[in-house]
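Heads up, one of the protein chains got dropped from this complex, but the rest are sitting where they should.
On to chain A.
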Amino acid sequence: MGAGHGHRLFFHGHSAVHRAPAHLKLLALVGFMLVVVATPRDWYAAYAVEAIVLLAVIALSGVPVGYLAPRMVIELPFALFAVLVPFISHGPRIEVLGVTVSEPGLYAAIALLIKGTIGVLASLTLAATTEPQDLLRGLQRLRMPDLIVQIMGFMIRYLDVVTAELTRMMTALKSRGCDPRSPRHWPVLARSLGALFIRSYERGERVHLAMLSRGYDGRLPSVENA
């Protein structure tokens, strides 16, 4: 596992969106989403313009829609809530498809779904077109405190190491008859989480010592100069 490997959402490409500086992409994403969130509930024309802008950026990036679409399931729990809103809202009732629902609730739910979907798709686009290292450099240029950037760097670097360790532990547990979903096996599960914490903490100590022996003085040279 080299340091430069892409993360799970990254889609390799050389488009203008991929090459754009990460700090500009971050600013654009935050600005765009603030506009979307601030759009009044029933300005459907504005939503259409925002969606077209986003789709144009996606088209420019060359990331296939078939790559992004399955990854939008992360929105699902929230979509379920949005579907419930018309039923639990107050206000005058109207009938849609034979079901009586609250009228303001229905419009609120539609706006929620549109805004949420645009948000997830825009975030996915950033994640699919930006390498984690570029993102860190972008955050650094945006004056994110150095310590936060470093912690993020370590988290991104060791994410796959620690989750792979957890996966190996779970495989070992399951092959010995443990069912992680059953509360009866929670004590076993928790002990392995405890072991994972100790291993992560000790790995952190080893990494720190290794860094000290290479002249670490509280700043990371690689993120800075590269």
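The rule is simple: a residue touches a chain if its C-beta (ideal position, glycine included) is under 8 Å from a C-beta of that chain, and two chains touch if they have at least 3 such contacts; residues count from 1.
Basically, contacts and distances are computed from a predicted model.
Colleague: Given the options "Transcriptional regulator", "RNA polymerase factor sigma-70", "Cobalt/nickel transport system permease protein" or "Extracellular solute-binding protein", which would UniProt use as the protein name of the unshown chain?
Modeller: "Cobalt/nickel transport system permease protein"
Colleague: Per the definition of touch given earlier, which of A:Leu24, A:Ala69, A:Ile88 or A:Ala172 contacts the omitted chain?
Modeller: A:Ile88
Colleague: Just checking the interface: what residues of chain A touch the absent partner chain?
Modeller: Counting over the whole complex, chain A touches the hidden chain at residues 7-9, 26, 29-30, 33-34, 36-38, 41, 71, 74-75, 77-78, 85, 88-91, 102, 104-105, 108-109, 111-112, 114-116, 118-120, 122-124, 126-127, 132, 135, 145, 147-148, 150-159, 161-163, 165-166, 180-181, 183, 186-187, 189-191, 193-198, 200-201, 203-205, 207-208, 211, 218, 220.
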